[in-house]
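One chain of protein is taken out of this complex; the other chains stay put.
Then we have subunit A:
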Amino acid sequence: MDTDSDSDLLSDLPQSIIESILVKVPLVDAVRTSILSRKWRYKWAAITELVFNDTCLTSGHDKSIISCNLVNFITRCLFLHDGPIHKFELNTSYSPASPDLDQWLLFLSRKDIKELIIDIGEDDWFRAPSCVFFCPKLTHLVLVRCELNPPPNFKGFLCLKHLSLQQVIIPPHDIEVLISSCPLLESLTLSYFDSLELTIRAPNLKYLNLEGEFKDIRLENTPQLIGISVAMYMTDDIAEHFEQCSGCNFDKFLGGVPCLERLIGHIYFTKYLSIGNEQGNFPVTYQNLKFIELYQVSFEDMKELFVVLRLIVSSPNLEELQISSSSITTTTDIYDLEFWERDWPADCIFGKLKIVHMTDFSGLPHEIAFIKFLLGHSPVLEQMIVAPTIYVTDKVVKMLIDLLTFRRASPQATVKFIQEPL
């Protein structure tokens, strides 16, 4: 080792370290290192990750000039680059014109690209050229606002592990084919699709993230799923579809995921699961399910309530439960409060449940009954946290008193009432 304090500290380090350093600075700064010294002239050109984002934009107010400069920068970087490119990320609100983008993608497809992330423009969609489908080493693909048309001879991404499509226009059948032709797929994210009917067959899939308007989702071959997060929006014709469809959504969706550890459902998820769900049927047990988070559950709809109960009862190892209530008090029906005593035997125990967090609590009869039920059947409960919605400030005191009187099966259970600051 040189002990001369004036000697070059950095230039002789192996390229793997140089790369490790240069990928942690904005690309613009990495390119600038080319004028540091003779040895540094082309060190930047060998890095394998290229990330183009707002740090690459020139200053100014003329959008067309900025856009033009960005396009030039990207083109020249790619042209001057030497060696494989494993990661390419383009994240900007400008929309490079189609010929440029197509050429970049073609270039990348020849450079062993493994991670491709493209999120451009704000309102326009770009059309993905067919060369995207012929990147054999692709492991990570994220596309936002693009049109995808898999060519007929597309055989799949054999190495793809992570797929994320957001606001992507793709023929519905093709998306199923795309998913099932990626045998190693572990993580799938689909956002903002319209009225999608989807059957997912992905034997290695571990994480599923869905958001949008889904008419029908079937998880047919996903035995390894660990985490599911779903946000389901409703439109009128989806609601109609629900009236007419047959079969149990709960079974179709959660029937084949024995390894599930974490389930998160937003907006209309519980409503979706409630369609076709018949009471009394619990064929599947989720031995590994530890966290359940359900948002916007309607405590006035008995069917949704039943879905929640089915989930909890089928998860003997459940540790944490978070439920937010949708505070639309529309009905003035008589609540069937006998339901709790009648349909749920006293030996129904939640043996591992430790934390329950209820938000947007508005004091509906079934909400209160639910809390009472949980308190009474959870022997190891540590915390029951209730946060009321801001619309019931006048009833808060009464509710608090009620809650505190309920029988608790767990000696160490604490009931906390949290008032969100206005």
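Throughout what follows, a contact is a pair of C-beta atoms (placed from the backbone, for glycine too) under 8 Å apart; a residue touches a chain by one contact, two chains touch by 3 or more; residues count from 1.
Rule of thumb we're sticking to: contacts and distances are computed from a predicted model.
Enquirer: For the chain not present in this complex, what protein name does its UniProt entry give, out of "SKP1 component dimerisation domain-containing protein", "F-actin-capping protein subunit alpha", "Bacterial surface antigen (D15) domain-containing protein" or "Histidine-containing phosphotransfer protein"?
Expert: In UniProt, the chain excluded from the picture bears the name "SKP1 component dimerisation domain-containing protein".
Enquirer: With respect to the chain omitted from the figure, which of A:14, A:152, A:283 or A:411 is a touching residue?
Expert: Final answer for the missing-chain contact: A:14.
Enquirer: Check each of A:76, A:127 or A:155 against the chain that is not shown and name the one that touches it.
Expert: In the complete complex, the chain left out is touched by residue A:76.
Enquirer: Considering the whole complex, not just the chains shown, which residues of subunit A touch the missing one?
Expert: On the side of subunit A, residues 1, 5-11, 13-14, 16-17, 20-22, 24-26, 28-29, 31-41, 56, 58, 69-70, 72-73, 76, 80 touch the unshown chain.
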